[in-house]
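All protein chains but one are shown in place.
Right after this comes chain A.
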Amino acid sequence: MALRLWASSAANALKLSGTAGACGASAAAPAFALSISRFFSTVHDGLKYTQSHEWVKTADGVATVGITDHAQDHLGEVVFVELPEPGTTVSAGASFGNVESVKATSDVNSPISGEVVEVNSKLSETPGLINTSPYEDGWMIKVKPSSPGEADVLLDAAKYTKHCEEEDAH
């Protein structure tokens, strides 16, 4: 579902479905025929994952959040990252920022609730870190969790891998 809608968003970025004009409006539809699972993306053990392709790693009471290798692979080169200010409150499942690729804008959801204590300022100069190092240098925000149990219900590496395979199969 998610990837199908990504294609639709990319299509919309291009006005592929022609919604604004009289042209081709009847043809508008999300894609089913994505053949983009061409290689297997990396998934790290020990992280927790969301169905919407973010990861979270908790250590010493601080949760680090980013987007997965699978996500960056499907988005293509990231050209801009919009992050919240430190001190901002984020909620599990709600958008905290955006990543922009050449053709598409995507919301990034927080896997957990809490207060942003640090953001990766390197991403403003080098947004491509999300592509080259999604789990390390391309981290996005650090959060002080307000409901520490929240991460427990997220997907582990095995379940997330299965989730990606199922999405790509569509």
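Observations
By our rule, a contact is a pair of C-beta atoms (placed from the backbone, for glycine too) under 8 Å apart; a residue touches a chain by one contact, two chains touch by 3 or more; residues count from 1.
To be clear about the criterion, contacts and distances are computed from a predicted model.
Only one of "Phospholipid/glycerol acyltransferase domain-containing protein", "Light-independent protochlorophyllide reductase subunit N", "Aminomethyltransferase" or "DNA-directed RNA polymerases I and III subunit RPAC1" fits the UniProt record of the hidden chain, and that name is "Aminomethyltransferase". One of A:42, A:98, A:132 or A:147 touches the chain omitted from the figure, and that residue is A:98.
Taking the complete complex into account, residues 1-24, 26-36, 38, 50-54, 67, 71, 74-77, 79-80, 82, 94-95, 98-109 of chain A touch the chain not shown.
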